[in-house]
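One chain of protein is taken out of this complex; the other chains stay put.
Each chain gets a letter, A and B, in the order it is written, and its residues are counted from 1.
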Amino acid sequence: MEIRPEVVEGSVASVDARRRWTRGGRKQERLPGEARRIAYVYIAPAFILYAAFNLVPLVQGVNISFYNWDGITPGTWAGVSNYGDFFTDPLIREGYVHVLQLMIFYAFLPIVLGLFLAALLSRIRIRGLTAFRLVLFLPLVITDVATAVAWTWVYDVNGPLSTFLRAVGLGSLVPAQGWLGSFNTALPAVGVFGLWGAFGFCLILFLAGVMKIPASLYEAARVDGANAIHEFFAVTVPGLRYELQVVLVLSLIDTLGTFDEIYVMTSGGPGTATSVPAYLVWRRMFQTAQVGSAAALGITLMLIIFAVTWAANKLMDRWSDDE
Amino acid sequence: MNTSSRTTVIVNYVLLTICALIAIYPLVGVFLASLYPTGPGSQPSGFSLPPTYAWHNYVTAWEQGKFASSFQTSFIVAAVMVPASVILSVVAGYAFATMRFRGSQVIFWLFILGLIIPTEATIVPLYYDVRAMGLLDTYWALIILETSGEVAFGIFWMRAAFMAAPKSLLEAARIDGANSWQTLWRVMVPFARPAILTLTVLCFADSWNEFFLALVFTINKMTAPAGLASFSGRYTQDIALVSAGAVIVAIPILVVFIFFQREFLRGMLTGAVKG
Partner (left out) sequence: MASSGVRIKIALTVVAIAVVGVACTPGGSVTQATAPPAPAVTGVPDTGPITLTVWDQESGQVSKVWDQLNADFEQKYPNVTIKRINRDFGELKTLLALAMSGPNGPDVVEANQGWPDMGHLVKAGLLLPLDNYAQAYGWNTRVSPNVLRVSSWSPDGKEFGTGSLYGYTTMGEIVGVYYNKQILSDLGLSVPTTFTDFEQDLETAKQAGQIPIQFANNDAFPGIHEFATIQDQMAPTSYLTDLIFGTQRDQLSFDTPENTQAAATLQDWANNGYFTPGFGGAGYDDSVSNFAKGQGLFMITGNWIVANLGADNKNFGFFPMPPANAGDPPVATGGAGFPLAIAAGSDHPDAAAAYIDWMTSDHASDLLLPTGEIPLHNGKTPTVEPGTVLADVVNAARTVGDANGIVPYEDWATPTFYDTLTSSIQELMVNRLTPDQFVRNVEADYKDFQTSRP
């Protein structure tokens, strides 16, 4: 689980920035937009560092991805065959299928549950909200390697989850190989870990958003005879559309990049049951000397992240425009 | 207050409490597990207090997990990376917020791109670049790479903070004859102090929690999370010790979170709330 704050902000950033730009051209509300060449001097140190270690490697990565390369001896030109593997290599396909399944836990469920709870909670004033917020934020803040270690124990054959199920007479549900060791439960188990990490963030974000929705909108809905369900879909959800957009984009990006918890909890196993693209990149780079393929996988992953970000933003924009 | 709304209130608090319990249970559970005596027959159940409190597990885990060395790495990296990221971001963010120059939009968008480029897309060539510089397994590798990633967000963050400054502030500085550098440090930085503090806290959290880069670029100089991953891989059978290791690695970020909770929450929420 890794919703990193800067990514959170980043997406907010792009949402925010886009809004600014779509209007910005005409309405100059910015600070004295003084024409100053000295700006380049201010920006140069950050840009040089950023470009040298982000943009340049990106280009080098594209280059490497066109070769069959073991990482050491001279590579041989492979054309786009490393990209073709995206369609033919079952390991890669499987990785993306796993990521799609993880999205249910990392994106869909936290959003739905968060929305639902935020709607419920919005109807009262909550005392001690700060304390609740602190607690709900913990899963997000604490080093995910540490939380993954904690959950590895929770999922142990003799860990708390199994102990609990046995205690309530549901011991037959406990998989023989443990939750992370069984082919059927390993991926959902990783997913629940992700849900645990993302849920608090969604809830808090939505709660903050709900509080900004003018009470008059709810009153108007009630005057129109809306029941709680109507109110939810007519007022609460539209009122939270920016928050929804942020969370959706973020959690999709986050899911596609899942690595830390896979490394710590399952190493992609059992078999390849929890293998994901980011893990494959690492594995091909460092363990099986398929460096060209690793590079192509990384670039493909980035393109998919771009596409998903774009599509999610587009979708949410259209929805906003319809409002 | 009528009964139905009282019921609502109770239901709400119950729900919130359940959520909070779920959020905190694995963390409390792992803490309890870390205090179980090690050795055969000791099986932390996760639902009861340990029979005796084996605080010594922390000493054992600290030594066997070589956490002294990995904490040293993490702190050294953070000590350089955090100020470097913040200063670079403040200076560049200031230029983007207050100046007009050719290419400003393109350059800014290139930075924004950095927020969604996954590390996996650049890690392969980066490895060879870093090795060619002779920086494998050095603090510098982590410092440079973490900083270069962090400025993308930092610049966005600081730009937004500086853009919120009232026009009059800058004009007053100019009337006083301050040049742009002086304006930045005398007027803008004090104005944006809360945003800078938030950025600092977030940078520290990112640096402390960084795992992938440490996994790839270090051999001996592992960071705290990488050290924990290695430790837990080696001592799978000893739940109490591994749990103690997890708690040890979580403590610094937990302390920062408790002391700077306002900054954390603002950092993670304000953008959206503003929307």
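Annotations
One rule holds in what follows: a contact is a pair of C-beta atoms (placed from the backbone, for glycine too) under 8 Å apart; a residue touches a chain by one contact, two chains touch by 3 or more.
All figures in this text were calculated on a predicted structure; none of them were measured in a lab.
In the complete complex, the hidden chain is touched by one of A:F105, A:F137, A:W151 or A:W179, namely A:W179.
Here the missing chain is touched by one residue of B:N12, B:S45, B:S69 or B:S230, and it is B:S230. Chain A residues in contact with the hidden partner, per the touch definition given at the top, are 18, 21, 25, 55-56, 59-60, 62-64, 67, 69-75, 77, 156-157, 175-183, 267, 269-272, 283, 286-292. Mapped onto chain B, the footprint of the missing chain covers residues 40, 103, 105-106, 109-110, 113, 127-128, 131-132, 134, 136-137, 219-220, 230, 233-237.
Here is the rule we go by: only the chains that are shown with their structure count from here on.
Note for the complex: chain B touches chain A at residues 5, 8-9, 11-13, 15-16, 19-20, 22-24, 26-27, 29-30, 33, 43-47, 88-89, 91-92, 94-101, 104, 107, 110-112, 114-129, 144-145, 147-157, 160, 162-163, 165, 167, 170-171, 180, 202, 205-206, 208-209, 211-212, 215-216, 224-226, 228-229, 232, 239, 242-243, 245-247, 249-250, 253-254, 257, 261, 264-265, 267-269, 271-275. Chain contact summary for the complex, chain A toward chain B: residues 4-17, 19, 30-40, 42-43, 45-47, 49-58, 60-61, 63-64, 117, 120-121, 123-124, 126, 132-147, 149-154, 156, 158-160, 163-164, 196, 199-201, 203-205, 208-209, 212, 242-243, 246, 253, 256-257, 259-260, 263-264, 277-278, 281-282, 285-286, 291, 294-295, 297-299, 301-302, 305-306, 309.
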